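Of the protein chains in this complex, all but one are displayed in their positions.
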Amino acid sequence: MTNEEGKTAILSATDVRKWYGGFHALDGVSFTINEGEFVSIIGPNGAGKTTLINVLTGLVAPNTGTVVFKGRDISGIGPEKLSRMGMARSFQLVNVFPNFSVLEFLMVAVVSRLGKGTRLFSSLLRDKQITDGAMEVAHLFGLDAKKDMLAKNLPQGDKKMLDVASAFALHPEVILLDEPTSGVSTSDKNKIMETLVSASKQIGIKSILQVEHDMDLVFSYSDRVIALQAGKILADSTPALIEQDEEVVCTVMGKKECFKIFSSLQNKER
Amino acid sequence: MKNRQEIARLKSLKLPLVIVIGLVLLCVPLFAGQFFSYLMLTFFAYAITVIGFNLLFGYAGLLSFGHALFMAVGAYTAAFLTSTFALPYMELILVAAVIVSAILAALIGALCVRYIKIYFAMLTLAFGMLFYTFLLKFYYLTGGDEGMRVLRPYLLGIDFSGTPKMQFLAGTYYIYAFVILAILTFVMWKIVSSPFGLCLKAIRDNPEKAEYLGVSVKKYRWYAFVISAAYAAVGGALLAPAVGQVDPGLTYWTQSGTLVFMSLLGGFDYFFGPLIGGIVYILLQNSVMSLTSYWRFIFGAILVFVVIVAPGGIAGVIGSLVKRRERRD
Partner (left out) sequence: METILNILFSGVFHASTLFLVAAGLQVVFGVQKVFNLACGTFYGLGAYFGITVVKCLVEHNFPKALFIVPLIAAGLALGLVVGPIIERGLMKFVYDRDETFQLLLTFGLVMMLEDVIKFIWGTSPQSMGGIDMVYGQLNVLGATVPVYNLVVILCSLIIAGLISWLLMNTRFGRIIRATADKREMGEALGINMKVVYLKVFTLGTVLGTLGGALVVPAGAAVSEMGMDLIVLAFAVVVIGGLGSMKGAFVGALIVGVLKSLAISTYPEMEMLTIYIIVIAVLVIKPQGLFGGSRV
(Lines give C-alpha, C1' and ligand atoms only; values in the text may rest on other atoms or scores of the structure.)
Protein backbone atom coordinates (compact mmCIF):
# COMPACT_ATOMS: atom_id res chain seq x y z
CA MET A 1 0.00 0.00 0.00
CA THR A 2 3.02 2.23 -0.17
CA ASN A 3 2.69 4.67 -3.04
CA GLU A 4 5.34 6.24 -5.24
CA GLU A 5 6.22 8.98 -2.77
CA GLY A 6 6.98 6.42 -0.09
CA LYS A 7 3.86 7.19 1.92
CA THR A 8 1.37 4.63 3.13
CA ALA A 9 -2.20 5.20 1.98
CA ILE A 10 -4.77 4.70 4.73
CA LEU A 11 -8.00 6.07 3.29
CA SER A 12 -8.80 6.56 -0.35
CA ALA A 13 -11.83 7.54 -2.38
CA THR A 14 -12.11 6.63 -6.05
CA ASP A 15 -14.55 8.42 -8.34
CA VAL A 16 -17.17 8.78 -5.61
CA ARG A 17 -20.53 10.08 -6.83
CA LYS A 18 -23.56 10.76 -4.72
CA TRP A 19 -26.72 12.37 -5.97
CA TYR A 20 -30.01 13.24 -4.33
CA GLY A 21 -32.65 13.33 -7.03
CA GLY A 22 -31.15 15.54 -9.69
CA PHE A 23 -28.72 17.22 -7.35
CA HIS A 24 -25.15 15.98 -7.55
CA ALA A 25 -23.70 16.44 -4.09
CA LEU A 26 -20.52 14.59 -5.05
CA ASP A 27 -19.59 14.36 -8.68
CA GLY A 28 -16.57 12.10 -9.12
CA VAL A 29 -14.33 12.73 -6.12
CA SER A 30 -11.00 10.88 -5.86
CA PHE A 31 -8.19 11.36 -3.36
CA THR A 32 -5.95 9.49 -0.97
CA ILE A 33 -5.10 10.23 2.62
CA ASN A 34 -1.74 8.93 3.78
CA GLU A 35 -0.54 7.99 7.22
CA GLY A 36 0.75 10.92 9.17
CA GLU A 37 -1.16 13.55 7.25
CA PHE A 38 -3.34 16.36 8.52
CA VAL A 39 -5.68 17.15 5.64
CA SER A 40 -8.22 19.96 5.49
CA ILE A 41 -11.21 20.04 3.21
CA ILE A 42 -12.34 23.49 2.24
CA GLY A 43 -15.08 24.74 -0.01
CA PRO A 44 -18.07 27.08 -0.10
CA ASN A 45 -21.39 26.10 1.45
CA GLY A 46 -23.08 23.34 -0.53
CA ALA A 47 -19.84 22.14 -2.08
CA GLY A 48 -20.46 18.64 -0.70
CA LYS A 49 -18.11 18.64 2.29
CA THR A 50 -20.49 17.10 4.79
CA THR A 51 -21.78 14.62 2.21
CA LEU A 52 -18.16 13.62 1.64
CA ILE A 53 -17.63 13.06 5.37
CA ASN A 54 -20.86 11.05 5.51
CA VAL A 55 -19.72 8.87 2.62
CA LEU A 56 -16.24 8.43 4.10
CA THR A 57 -17.68 7.35 7.45
CA GLY A 58 -19.93 4.80 5.81
CA LEU A 59 -23.15 6.52 6.87
CA VAL A 60 -24.19 7.15 3.30
CA ALA A 61 -23.41 4.70 0.52
CA PRO A 62 -22.16 6.39 -2.65
CA ASN A 63 -24.14 5.83 -5.87
CA THR A 64 -20.95 4.89 -7.66
CA GLY A 65 -17.29 4.73 -6.72
CA THR A 66 -15.49 3.14 -3.80
CA VAL A 67 -14.08 4.18 -0.47
CA VAL A 68 -11.20 2.04 0.74
CA PHE A 69 -10.00 2.16 4.35
CA LYS A 70 -6.99 0.06 5.35
CA GLY A 71 -7.36 -1.97 2.16
CA ARG A 72 -11.04 -2.73 2.63
CA ASP A 73 -14.04 -1.34 0.73
CA ILE A 74 -16.17 0.44 3.31
CA SER A 75 -18.94 1.95 1.16
CA GLY A 76 -22.10 1.96 3.27
CA ILE A 77 -20.57 -0.24 5.98
CA GLY A 78 -22.15 1.83 8.76
CA PRO A 79 -20.61 3.91 11.54
CA GLU A 80 -20.52 1.19 14.18
CA LYS A 81 -18.34 -1.29 12.24
CA LEU A 82 -16.20 1.52 10.96
CA SER A 83 -15.43 2.76 14.43
CA ARG A 84 -14.24 -0.73 15.31
CA MET A 85 -12.02 -0.73 12.22
CA GLY A 86 -10.35 2.39 13.51
CA MET A 87 -12.14 5.42 12.12
CA ALA A 88 -13.97 7.99 14.21
CA ARG A 89 -15.70 11.27 13.52
CA SER A 90 -17.10 14.34 15.21
CA PHE A 91 -20.06 16.38 14.08
CA GLN A 92 -20.63 19.84 12.75
CA LEU A 93 -23.65 20.31 15.00
CA VAL A 94 -23.15 19.39 18.63
CA ASN A 95 -23.98 15.73 19.08
CA VAL A 96 -23.84 14.61 22.71
CA PHE A 97 -25.69 12.44 25.21
CA PRO A 98 -27.51 15.25 27.00
CA ASN A 99 -28.06 13.45 30.31
CA PHE A 100 -24.55 12.05 30.63
CA SER A 101 -21.76 13.52 32.70
CA VAL A 102 -18.55 14.27 30.86
CA LEU A 103 -16.87 11.23 32.35
CA GLU A 104 -19.76 8.88 31.57
CA PHE A 105 -19.81 10.21 28.04
CA LEU A 106 -16.16 9.41 27.48
CA MET A 107 -16.57 6.05 29.18
CA VAL A 108 -19.02 5.00 26.47
CA ALA A 109 -16.26 5.39 23.92
CA VAL A 110 -13.69 3.65 26.12
CA VAL A 111 -16.06 0.73 26.82
CA SER A 112 -16.61 0.38 23.12
CA ARG A 113 -12.88 0.54 22.35
CA LEU A 114 -12.12 -2.13 24.92
CA GLY A 115 -14.99 -4.30 23.65
CA LYS A 116 -16.50 -4.48 27.13
CA GLY A 117 -20.04 -3.45 26.16
CA THR A 118 -21.46 -6.93 26.63
CA ARG A 119 -20.14 -7.30 30.17
CA LEU A 120 -23.49 -7.48 31.88
CA PHE A 121 -22.41 -8.07 35.44
CA SER A 122 -19.08 -6.33 35.89
CA SER A 123 -19.02 -3.00 37.65
CA LEU A 124 -18.40 -0.02 35.41
CA LEU A 125 -16.99 2.30 38.03
CA ARG A 126 -14.67 -0.32 39.54
CA ASP A 127 -13.06 -1.03 36.18
CA LYS A 128 -9.86 1.03 36.37
CA GLN A 129 -9.13 0.48 32.71
CA ILE A 130 -12.40 2.20 31.74
CA THR A 131 -12.32 5.08 34.22
CA ASP A 132 -8.64 5.78 33.63
CA GLY A 133 -9.13 5.70 29.88
CA ALA A 134 -11.93 8.25 30.15
CA MET A 135 -9.96 10.45 32.55
CA GLU A 136 -6.95 10.38 30.25
CA VAL A 137 -8.97 11.81 27.37
CA ALA A 138 -10.78 14.29 29.61
CA HIS A 139 -7.36 15.53 30.70
CA LEU A 140 -6.08 15.86 27.13
CA PHE A 141 -9.01 18.09 26.27
CA GLY A 142 -8.98 20.09 29.48
CA LEU A 143 -12.30 18.70 30.62
CA ASP A 144 -11.11 17.01 33.82
CA ALA A 145 -12.39 19.79 36.07
CA LYS A 146 -15.85 19.43 34.56
CA LYS A 147 -15.97 15.65 34.57
CA ASP A 148 -19.11 15.43 36.72
CA MET A 149 -21.08 18.08 34.82
CA LEU A 150 -23.93 16.95 32.61
CA ALA A 151 -23.30 17.38 28.91
CA LYS A 152 -26.42 19.45 28.46
CA ASN A 153 -25.23 21.97 31.07
CA LEU A 154 -21.82 22.55 29.48
CA PRO A 155 -21.11 25.76 27.60
CA GLN A 156 -21.36 25.45 23.83
CA GLY A 157 -17.61 25.32 23.26
CA ASP A 158 -17.13 22.54 25.82
CA LYS A 159 -19.96 20.53 24.27
CA LYS A 160 -18.12 20.70 20.99
CA MET A 161 -14.87 19.66 22.68
CA LEU A 162 -16.64 16.77 24.38
CA ASP A 163 -18.00 15.54 21.08
CA VAL A 164 -14.49 15.67 19.59
CA ALA A 165 -12.94 14.14 22.72
CA SER A 166 -15.31 11.16 22.56
CA ALA A 167 -14.10 10.46 19.03
CA PHE A 168 -10.50 10.61 20.27
CA ALA A 169 -11.37 8.28 23.15
CA LEU A 170 -11.94 5.55 20.60
CA HIS A 171 -8.20 5.72 19.81
CA PRO A 172 -8.87 5.61 16.08
CA GLU A 173 -6.24 5.49 13.38
CA VAL A 174 -8.04 8.06 11.28
CA ILE A 175 -10.28 10.80 12.60
CA LEU A 176 -12.71 12.95 10.60
CA LEU A 177 -13.66 16.26 12.13
CA ASP A 178 -16.58 18.17 10.66
CA GLU A 179 -15.89 21.82 11.48
CA PRO A 180 -14.37 21.29 14.93
CA THR A 181 -14.12 25.02 15.58
CA SER A 182 -17.48 26.21 14.27
CA GLY A 183 -19.45 28.24 16.76
CA VAL A 184 -16.33 28.94 18.81
CA SER A 185 -14.86 32.40 19.28
CA THR A 186 -11.88 33.22 17.09
CA SER A 187 -9.56 33.54 20.06
CA ASP A 188 -10.37 29.98 21.15
CA LYS A 189 -9.94 28.47 17.71
CA ASN A 190 -6.17 28.30 17.85
CA LYS A 191 -6.30 26.76 21.28
CA ILE A 192 -8.63 24.04 20.01
CA MET A 193 -6.37 23.26 17.10
CA GLU A 194 -3.35 23.00 19.40
CA THR A 195 -5.31 20.64 21.62
CA LEU A 196 -6.34 18.51 18.67
CA VAL A 197 -2.82 18.20 17.35
CA SER A 198 -1.25 17.38 20.71
CA ALA A 199 -4.03 14.95 21.64
CA SER A 200 -3.67 13.11 18.36
CA LYS A 201 0.06 12.76 18.97
CA GLN A 202 -0.50 11.46 22.51
CA ILE A 203 -3.09 8.95 21.40
CA GLY A 204 -1.24 7.92 18.27
CA ILE A 205 -3.78 8.90 15.65
CA LYS A 206 -2.26 8.41 12.24
CA SER A 207 -4.23 10.86 10.11
CA ILE A 208 -6.68 13.69 10.62
CA LEU A 209 -9.16 14.84 8.01
CA GLN A 210 -11.08 17.97 8.87
CA VAL A 211 -13.62 20.26 7.28
CA GLU A 212 -12.77 23.81 8.25
CA HIS A 213 -13.89 27.29 7.27
CA ASP A 214 -11.27 29.38 8.99
CA MET A 215 -8.54 29.79 6.38
CA ASP A 216 -5.90 30.92 8.84
CA LEU A 217 -6.30 27.65 10.74
CA VAL A 218 -6.35 25.64 7.54
CA PHE A 219 -3.16 27.14 6.28
CA SER A 220 -1.24 27.01 9.52
CA TYR A 221 -2.06 23.45 10.63
CA SER A 222 -2.65 21.31 7.53
CA ASP A 223 -0.15 19.26 5.60
CA ARG A 224 -2.51 19.21 2.66
CA VAL A 225 -5.63 21.03 1.54
CA ILE A 226 -8.38 19.68 -0.66
CA ALA A 227 -10.73 22.27 -2.12
CA LEU A 228 -14.20 21.15 -3.14
CA GLN A 229 -16.62 22.98 -5.33
CA ALA A 230 -19.99 21.77 -6.61
CA GLY A 231 -19.13 18.15 -5.77
CA LYS A 232 -15.80 18.19 -7.60
CA ILE A 233 -12.22 18.55 -6.44
CA LEU A 234 -10.96 21.95 -7.45
CA ALA A 235 -7.49 21.56 -6.03
CA ASP A 236 -5.52 19.13 -3.89
CA SER A 237 -2.20 20.48 -2.80
CA THR A 238 -0.04 21.89 -0.01
CA PRO A 239 -1.31 24.93 1.92
CA ALA A 240 1.47 27.06 0.52
CA LEU A 241 0.44 26.38 -3.06
CA ILE A 242 -3.29 26.66 -2.36
CA GLU A 243 -2.80 29.99 -0.66
CA GLN A 244 -1.47 31.43 -3.88
CA ASP A 245 -4.10 29.88 -6.10
CA GLU A 246 -6.35 32.80 -6.81
CA GLU A 247 -9.15 30.69 -8.30
CA VAL A 248 -9.38 28.41 -5.26
CA VAL A 249 -9.22 31.12 -2.67
CA CYS A 250 -11.78 33.22 -4.49
CA THR A 251 -14.19 30.29 -4.83
CA VAL A 252 -13.88 29.27 -1.24
CA MET A 253 -13.82 32.64 0.43
CA GLY A 254 -15.90 34.83 -1.83
CA LYS A 255 -14.84 37.80 -3.91
CA LYS A 256 -14.38 40.39 -1.19
CA GLU A 257 -12.07 38.35 1.03
CA CYS A 258 -9.97 37.18 -1.86
CA PHE A 259 -9.49 40.69 -3.14
CA LYS A 260 -8.13 41.68 0.24
CA ILE A 261 -5.66 38.80 0.30
CA PHE A 262 -4.43 39.13 -3.22
CA SER A 263 -4.15 42.87 -3.19
CA SER A 264 -1.96 42.55 -0.12
CA LEU A 265 0.07 39.87 -1.86
CA GLN A 266 0.50 42.13 -4.81
CA ASN A 267 1.61 44.91 -2.50
CA LYS A 268 4.24 42.65 -0.97
CA GLU A 269 5.58 41.70 -4.37
CA ARG A 270 5.92 45.31 -5.24
CA MET B 1 -15.40 17.78 45.09
CA LYS B 2 -18.39 18.79 47.17
CA ASN B 3 -20.59 17.13 44.61
CA ARG B 4 -18.68 13.92 45.03
CA GLN B 5 -19.02 13.91 48.80
CA GLU B 6 -22.73 14.45 48.47
CA ILE B 7 -23.06 11.53 46.09
CA ALA B 8 -21.02 9.37 48.45
CA ARG B 9 -23.22 10.45 51.36
CA LEU B 10 -26.39 9.65 49.45
CA LYS B 11 -25.00 6.32 48.41
CA SER B 12 -24.06 5.42 51.94
CA LEU B 13 -27.63 6.30 52.96
CA LYS B 14 -29.22 4.37 50.15
CA LEU B 15 -27.91 0.89 50.84
CA PRO B 16 -28.95 0.71 54.52
CA LEU B 17 -32.33 2.15 53.53
CA VAL B 18 -32.83 -0.55 50.91
CA ILE B 19 -31.82 -3.26 53.39
CA VAL B 20 -34.19 -1.92 56.07
CA ILE B 21 -37.11 -1.70 53.62
CA GLY B 22 -36.27 -5.19 52.39
CA LEU B 23 -36.29 -6.59 55.95
CA VAL B 24 -39.61 -4.87 56.71
CA LEU B 25 -41.09 -6.40 53.54
CA LEU B 26 -39.76 -9.80 54.53
CA CYS B 27 -41.36 -9.55 57.97
CA VAL B 28 -44.78 -8.39 56.72
CA PRO B 29 -46.48 -11.78 57.40
CA LEU B 30 -45.37 -11.54 61.05
CA PHE B 31 -47.28 -8.35 61.84
CA ALA B 32 -49.82 -7.92 59.04
CA GLY B 33 -52.86 -9.99 58.16
CA GLN B 34 -52.83 -12.77 55.61
CA PHE B 35 -54.66 -10.69 53.04
CA PHE B 36 -52.12 -7.90 53.23
CA SER B 37 -49.32 -10.43 52.88
CA TYR B 38 -51.12 -11.81 49.85
CA LEU B 39 -51.22 -8.31 48.32
CA MET B 40 -47.50 -7.98 48.94
CA LEU B 41 -46.99 -11.34 47.26
CA THR B 42 -48.69 -10.11 44.09
CA PHE B 43 -46.52 -7.01 44.37
CA PHE B 44 -43.39 -9.19 44.37
CA ALA B 45 -44.51 -10.80 41.12
CA TYR B 46 -45.27 -7.44 39.49
CA ALA B 47 -42.10 -5.94 40.94
CA ILE B 48 -39.94 -8.51 39.17
CA THR B 49 -41.83 -7.87 35.95
CA VAL B 50 -41.58 -4.08 36.02
CA ILE B 51 -37.97 -4.05 37.11
CA GLY B 52 -37.23 -6.03 33.96
CA PHE B 53 -39.64 -3.97 31.91
CA ASN B 54 -37.86 -0.81 32.97
CA LEU B 55 -34.55 -2.01 31.56
CA LEU B 56 -36.29 -1.70 28.22
CA PHE B 57 -38.42 1.37 28.94
CA GLY B 58 -36.36 3.49 31.30
CA TYR B 59 -32.83 2.49 30.32
CA ALA B 60 -33.07 1.60 26.63
CA GLY B 61 -35.89 4.07 25.93
CA LEU B 62 -38.16 1.56 24.19
CA LEU B 63 -41.85 1.63 25.11
CA SER B 64 -43.30 -1.86 24.82
CA PHE B 65 -47.07 -2.00 24.79
CA GLY B 66 -47.10 -5.79 24.67
CA HIS B 67 -44.88 -6.76 27.54
CA ALA B 68 -47.65 -8.58 29.39
CA LEU B 69 -47.15 -11.27 26.75
CA PHE B 70 -44.04 -12.50 28.54
CA MET B 71 -45.72 -12.37 31.91
CA ALA B 72 -48.43 -14.58 30.43
CA VAL B 73 -45.79 -16.92 29.04
CA GLY B 74 -44.45 -17.41 32.55
CA ALA B 75 -47.92 -17.84 34.04
CA TYR B 76 -49.03 -20.38 31.42
CA THR B 77 -45.74 -22.25 31.84
CA ALA B 78 -46.65 -22.67 35.50
CA ALA B 79 -50.15 -23.80 34.52
CA PHE B 80 -48.94 -26.33 31.98
CA LEU B 81 -46.25 -27.80 34.21
CA THR B 82 -48.44 -28.14 37.29
CA SER B 83 -51.74 -29.14 35.65
CA THR B 84 -50.99 -30.77 32.32
CA PHE B 85 -47.61 -32.38 32.95
CA ALA B 86 -47.87 -32.90 36.72
CA LEU B 87 -44.38 -31.51 37.26
CA PRO B 88 -45.06 -29.10 40.12
CA TYR B 89 -41.48 -28.14 40.91
CA MET B 90 -41.25 -24.36 41.26
CA GLU B 91 -37.57 -24.23 40.31
CA LEU B 92 -38.31 -26.21 37.17
CA ILE B 93 -41.20 -23.87 36.40
CA LEU B 94 -39.00 -20.80 36.78
CA VAL B 95 -36.24 -22.21 34.61
CA ALA B 96 -38.71 -23.37 31.96
CA ALA B 97 -40.50 -19.99 32.01
CA VAL B 98 -37.21 -18.15 31.51
CA ILE B 99 -36.14 -20.43 28.67
CA VAL B 100 -39.47 -20.33 26.80
CA SER B 101 -39.78 -16.60 27.27
CA ALA B 102 -36.21 -15.89 26.25
CA ILE B 103 -36.55 -17.94 23.06
CA LEU B 104 -39.82 -16.25 22.18
CA ALA B 105 -38.36 -12.82 23.02
CA ALA B 106 -35.27 -13.53 20.94
CA LEU B 107 -37.49 -14.14 17.90
CA ILE B 108 -39.96 -11.31 18.52
CA GLY B 109 -37.26 -8.95 19.66
CA ALA B 110 -35.16 -9.51 16.55
CA LEU B 111 -38.06 -8.03 14.56
CA CYS B 112 -39.09 -5.35 17.04
CA VAL B 113 -35.72 -3.73 17.79
CA ARG B 114 -35.43 -2.62 14.19
CA TYR B 115 -37.98 0.04 15.10
CA ILE B 116 -38.23 2.68 17.78
CA LYS B 117 -40.80 4.92 19.39
CA ILE B 118 -44.38 4.54 18.22
CA TYR B 119 -43.53 1.80 15.72
CA PHE B 120 -41.87 -0.28 18.41
CA ALA B 121 -44.88 0.24 20.67
CA MET B 122 -47.26 -0.82 17.89
CA LEU B 123 -45.29 -3.89 16.90
CA THR B 124 -45.07 -5.12 20.49
CA LEU B 125 -48.77 -4.39 20.95
CA ALA B 126 -49.55 -6.48 17.88
CA PHE B 127 -47.48 -9.39 19.20
CA GLY B 128 -49.17 -9.16 22.59
CA MET B 129 -52.60 -9.24 20.99
CA LEU B 130 -51.54 -12.07 18.69
CA PHE B 131 -50.67 -14.13 21.73
CA TYR B 132 -53.92 -13.08 23.38
CA THR B 133 -56.02 -14.38 20.49
CA PHE B 134 -53.92 -17.52 20.38
CA LEU B 135 -54.67 -18.23 24.05
CA LEU B 136 -58.31 -17.36 23.52
CA LYS B 137 -58.99 -19.33 20.38
CA PHE B 138 -56.96 -22.49 20.87
CA TYR B 139 -59.09 -23.49 23.81
CA TYR B 140 -58.43 -27.23 23.55
CA LEU B 141 -54.84 -26.40 24.44
CA THR B 142 -55.20 -23.37 26.69
CA GLY B 143 -58.75 -23.57 28.01
CA GLY B 144 -59.82 -20.50 26.01
CA ASP B 145 -61.28 -17.62 28.01
CA GLU B 146 -61.76 -19.86 31.05
CA GLY B 147 -58.02 -20.31 31.25
CA MET B 148 -56.23 -23.02 33.18
CA ARG B 149 -55.88 -24.00 36.78
CA VAL B 150 -52.50 -23.68 38.45
CA LEU B 151 -51.84 -26.25 41.13
CA ARG B 152 -49.71 -25.64 44.16
CA PRO B 153 -46.04 -26.17 43.27
CA TYR B 154 -43.36 -27.89 45.37
CA LEU B 155 -40.81 -25.45 46.73
CA LEU B 156 -37.25 -26.82 46.74
CA GLY B 157 -38.78 -30.24 46.16
CA ILE B 158 -40.97 -30.09 49.27
CA ASP B 159 -44.70 -30.75 48.95
CA PHE B 160 -46.80 -28.24 50.91
CA SER B 161 -50.22 -29.59 49.95
CA GLY B 162 -51.00 -30.20 53.65
CA THR B 163 -50.83 -26.47 54.48
CA PRO B 164 -54.01 -24.35 54.17
CA LYS B 165 -53.95 -22.13 51.08
CA MET B 166 -53.57 -18.69 52.68
CA GLN B 167 -51.11 -19.96 55.21
CA PHE B 168 -48.95 -21.34 52.42
CA LEU B 169 -49.17 -18.17 50.34
CA ALA B 170 -48.58 -15.79 53.23
CA GLY B 171 -45.87 -18.01 54.69
CA THR B 172 -43.48 -20.23 52.82
CA TYR B 173 -44.41 -19.04 49.34
CA TYR B 174 -44.13 -15.42 50.48
CA ILE B 175 -40.56 -15.88 51.62
CA TYR B 176 -39.73 -17.88 48.50
CA ALA B 177 -41.02 -15.07 46.24
CA PHE B 178 -39.26 -12.43 48.31
CA VAL B 179 -35.91 -14.17 47.99
CA ILE B 180 -36.31 -14.38 44.23
CA LEU B 181 -37.24 -10.70 44.06
CA ALA B 182 -34.20 -9.78 46.16
CA ILE B 183 -31.86 -11.83 43.98
CA LEU B 184 -33.28 -10.50 40.72
CA THR B 185 -33.22 -6.90 41.96
CA PHE B 186 -29.56 -7.32 42.86
CA VAL B 187 -28.83 -8.85 39.44
CA MET B 188 -30.61 -5.98 37.70
CA TRP B 189 -28.65 -3.51 39.78
CA LYS B 190 -25.48 -5.17 38.55
CA ILE B 191 -26.71 -5.01 34.96
CA VAL B 192 -27.59 -1.31 34.99
CA SER B 193 -24.31 -0.36 36.64
CA SER B 194 -22.27 -2.40 34.19
CA PRO B 195 -20.66 -1.16 30.97
CA PHE B 196 -23.69 -2.68 29.20
CA GLY B 197 -26.04 -0.50 31.26
CA LEU B 198 -24.03 2.58 30.32
CA CYS B 199 -24.25 1.70 26.62
CA LEU B 200 -28.03 1.20 26.89
CA LYS B 201 -28.47 4.66 28.38
CA ALA B 202 -26.24 6.08 25.66
CA ILE B 203 -28.49 4.48 23.04
CA ARG B 204 -31.56 5.96 24.70
CA ASP B 205 -30.05 9.45 24.83
CA ASN B 206 -28.67 9.58 21.31
CA PRO B 207 -28.61 6.41 19.18
CA GLU B 208 -26.80 8.07 16.28
CA LYS B 209 -23.90 9.21 18.41
CA ALA B 210 -23.80 5.85 20.19
CA GLU B 211 -23.40 4.13 16.85
CA TYR B 212 -20.49 6.40 15.95
CA LEU B 213 -18.86 5.44 19.23
CA GLY B 214 -19.00 1.81 18.14
CA VAL B 215 -22.01 0.73 20.21
CA SER B 216 -24.07 -1.97 18.48
CA VAL B 217 -27.39 -0.21 18.91
CA LYS B 218 -29.70 -2.95 17.65
CA LYS B 219 -27.83 -5.76 19.32
CA TYR B 220 -27.91 -4.08 22.72
CA ARG B 221 -31.61 -3.24 22.35
CA TRP B 222 -32.19 -6.88 21.54
CA TYR B 223 -30.30 -8.04 24.66
CA ALA B 224 -32.37 -5.66 26.77
CA PHE B 225 -35.55 -7.01 25.18
CA VAL B 226 -34.64 -10.62 25.97
CA ILE B 227 -33.53 -9.86 29.54
CA SER B 228 -36.70 -7.91 30.28
CA ALA B 229 -38.80 -10.73 28.83
CA ALA B 230 -37.06 -13.25 31.06
CA TYR B 231 -37.82 -11.09 34.09
CA ALA B 232 -41.47 -10.80 33.07
CA ALA B 233 -41.69 -14.58 32.73
CA VAL B 234 -40.36 -15.07 36.27
CA GLY B 235 -42.91 -12.52 37.50
CA GLY B 236 -45.71 -14.32 35.70
CA ALA B 237 -44.58 -17.73 36.93
CA LEU B 238 -44.58 -16.49 40.53
CA LEU B 239 -47.95 -14.79 40.14
CA ALA B 240 -49.75 -17.83 38.71
CA PRO B 241 -49.64 -20.12 41.81
CA ALA B 242 -50.66 -17.17 43.99
CA VAL B 243 -53.78 -16.57 41.89
CA GLY B 244 -54.31 -20.28 41.23
CA GLN B 245 -55.66 -19.55 37.78
CA VAL B 246 -54.41 -18.11 34.49
CA ASP B 247 -56.48 -16.66 31.65
CA PRO B 248 -55.84 -14.78 28.40
CA GLY B 249 -56.67 -11.44 30.06
CA LEU B 250 -53.07 -11.55 31.36
CA THR B 251 -51.81 -10.54 27.94
CA TYR B 252 -54.58 -8.17 26.79
CA TRP B 253 -53.18 -4.80 25.74
CA THR B 254 -54.52 -3.01 28.80
CA GLN B 255 -52.50 -5.37 31.00
CA SER B 256 -49.36 -4.24 29.19
CA GLY B 257 -50.59 -0.72 29.80
CA THR B 258 -50.68 -1.48 33.52
CA LEU B 259 -46.96 -2.34 33.47
CA VAL B 260 -46.19 0.97 31.76
CA PHE B 261 -48.44 2.71 34.29
CA MET B 262 -46.52 1.24 37.24
CA SER B 263 -43.16 2.29 35.80
CA LEU B 264 -44.37 5.80 35.05
CA LEU B 265 -46.13 6.20 38.40
CA GLY B 266 -42.97 5.29 40.31
CA GLY B 267 -40.59 7.09 37.95
CA PHE B 268 -38.87 5.22 35.13
CA ASP B 269 -35.74 7.38 35.34
CA TYR B 270 -34.89 5.83 38.68
CA PHE B 271 -33.78 2.29 39.42
CA PHE B 272 -36.22 1.81 42.28
CA GLY B 273 -38.94 3.92 40.63
CA PRO B 274 -40.87 1.03 39.08
CA LEU B 275 -40.82 -0.82 42.43
CA ILE B 276 -42.32 2.21 44.16
CA GLY B 277 -44.86 2.46 41.35
CA GLY B 278 -45.74 -1.21 41.64
CA ILE B 279 -46.33 -1.16 45.39
CA VAL B 280 -48.33 2.09 45.25
CA TYR B 281 -50.40 0.78 42.35
CA ILE B 282 -51.29 -2.47 44.10
CA LEU B 283 -52.07 -0.95 47.50
CA LEU B 284 -54.00 1.92 45.95
CA GLN B 285 -55.93 -0.41 43.67
CA ASN B 286 -56.91 -2.51 46.64
CA SER B 287 -58.17 0.42 48.70
CA VAL B 288 -59.87 2.23 45.82
CA MET B 289 -61.56 -0.98 44.69
CA SER B 290 -63.03 -1.44 48.13
CA LEU B 291 -64.48 2.07 47.96
CA THR B 292 -65.91 2.12 44.46
CA SER B 293 -66.31 -0.19 41.51
CA TYR B 294 -65.20 2.68 39.27
CA TRP B 295 -61.58 2.37 40.32
CA ARG B 296 -60.43 2.50 36.69
CA PHE B 297 -61.71 6.05 36.41
CA ILE B 298 -59.64 7.10 39.39
CA PHE B 299 -56.59 5.30 38.08
CA GLY B 300 -57.06 6.84 34.65
CA ALA B 301 -57.23 10.24 36.30
CA ILE B 302 -54.07 9.49 38.28
CA LEU B 303 -52.28 8.46 35.09
CA VAL B 304 -53.40 11.63 33.32
CA PHE B 305 -52.28 13.68 36.32
CA VAL B 306 -48.86 12.03 36.46
CA VAL B 307 -48.34 12.46 32.71
CA ILE B 308 -49.24 16.14 32.74
CA VAL B 309 -47.96 17.33 36.11
CA ALA B 310 -45.29 14.92 37.35
CA PRO B 311 -43.80 12.97 34.45
CA GLY B 312 -40.89 11.98 36.70
CA GLY B 313 -43.27 9.92 38.86
CA ILE B 314 -43.12 9.54 42.63
CA ALA B 315 -39.35 9.01 42.63
CA GLY B 316 -38.97 12.12 40.50
CA VAL B 317 -40.95 14.20 42.98
CA ILE B 318 -38.97 12.84 45.93
CA GLY B 319 -35.73 13.42 44.03
CA SER B 320 -36.49 17.06 43.33
CA LEU B 321 -37.61 17.61 46.94
CA VAL B 322 -34.34 16.17 48.21
CA LYS B 323 -32.38 18.33 45.80
CA ARG B 324 -34.26 21.45 46.86
CA ARG B 325 -33.50 20.76 50.53
CA GLU B 326 -29.85 20.19 49.83
CA ARG B 327 -29.67 23.49 48.01
CA ARG B 328 -31.21 25.22 51.00
CA ASP B 329 -28.70 23.66 53.45
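Some notes on this structure:
Per-chain residue numbering starts at 1, and chain names A and B are given in the order in which the chains are listed.
Assume a contact is a pair of C-beta atoms (placed from the backbone, for glycine too) under 8 Å apart; a residue touches a chain by one contact, two chains touch by 3 or more.
Values in this document were obtained by computation on a predicted structure and should not be read as measured data.
Among the chains on display, the ones the left-out chain touches in the entire complex are B. Which of B:K137, B:K165 or B:K323 touches the hidden chain is settled by the complete complex: it is B:K137. Contact with the chain not shown here comes from a single listed residue; of B:V95, B:L151 or B:L303, that residue is B:L303.
Looking at B:A47, B:L125, B:L155 or B:A315, the residue that reaches the missing chain in the full complex is B:L125. Where chain B meets the missing chain, the touching residues are 63, 65, 111, 115, 117-119, 121-123, 125-127, 129-130, 133-134, 137-138, 253-254, 257, 260-261, 264, 293-297, 299-304, 307-308, 311.
FYI, only the chains that are shown with their structure count from here on.
On chain A, the positions that touch chain B within their shared complex are 57, 78-80, 83-84, 88-89, 91, 95-100, 104, 107-109, 111-113, 116-125, 127, 130, 148, 163, 166-167, 170.
For chain B in complex with chain A, the touching residues are 3-4, 187, 190-191, 193-199, 201-202, 205-206, 208-217, 220, 223.
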